[in-house]
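Here the complex is missing one protein chain, while the rest keep their positions.
After this line comes subunit A, so read on.
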Amino acid sequence: MAMLSSTLPARARAPAYGGAIIGLALVAMPVLLLGWLILYPILAAIVETMFPVGADGARGFSLASYRFFFSDDYSLANLRVTLWTTCVCGLLLVLVGLPIALYLRFSRGRFASYVQALAIFPMFVPSIILSYALIRTIGPNGTVDLVLNALGLPKLPTPYLTPWGPVIGLVWDNLPLTVLMLTAGLGQISNASVEAARDVGAGPLRVLVSIILPRMGNSLLVTLSFAVLGIFSAFTLPYVLGPASPEMMGPFMERTFSDNNDPLNALTQAVISFGFCLVFGLFYVRSIARNRESRR
């Protein structure tokens, strides 16, 4: 007996120990990659911008580049237009995506699958192609203009090269992911619980407000954080479709870096963009954590 009890724990511990090593090894790769490709550049950028190389060639602590960004009207206008685009796109995505997701979730039949295919399609279109397609449709002398002209209707002001240009493109581009994630969120709501609500006397709108939306909170938040992160740092669509001034942070950074040959300010802009994305990211993490907790 004594021998048994003394050997047993050792045996029980051995696989756990080996498991820990294997587990660590499995985790090590992604953690190293994360450190090398993401954390290191971020830290390097922060250090680089806060301890810039001075005129004498020595490094010293200075927030001058940040002070410049937040006192420069042009930089602030760019930040503002980026935030505006992000907010408007996020709002439009939910407004457009939710009805589509609801339709896909609650309708059966062949037509629904066509709608689904159509809603997912933009995911497979590279944004550069999308940009030029949009120029050809809503740009000057594009399809919309031609159709209006043929019908003898007055010309509409084109959104091309205004802040609305990137908004249209970004919404189109991000719609598939939004619809997919919202449909997944709606999947948690069983048919029976919707039918039960109708049974006790709730009309369709009431069901949406009282039964569906309250249980969509988390997946709405997750969807929004994902969309917002992508939109905030978008480059191609704002670059091609957006106005030259003010411009979104993506094109602004690129131009500061290569056209103005000013890496310090480009880095500063990058760090500031990262700061904003971090806030959205924290929202996402918090909602995931809350989700886990409530499921427990």
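Definition applied: contacts are C-beta pairs under 8 Å (C-beta built on N, C-alpha and C of every residue); 3 or more make two chains touch, one makes a residue touch a chain; residues count from 1.
Convention: contacts and distances are computed from a predicted model.
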> According to its UniProt record, what is the protein name of the omitted chain, chosen from "ABC transporter", "Coenzyme F420-reducing hydrogenase, gamma subunit", "CoA-binding domain-containing protein" or "Acetolactate synthase"?
Replying inline: "ABC transporter"
> Quick one: which of A:Val88, A:Ala184 or A:Ala202 touches the chain that's been left out?
Replying inline: A:Ala202
> Which residue, A:Ser62, A:Thr143, A:Ser193 or A:Ser245, contacts the hidden chain when the whole complex is considered?
Replying inline: A:Ser193
> On subunit A, what residues meet the omitted chain?
Replying inline: 190, 192-193, 195-203, 206, 210-211, 214-215
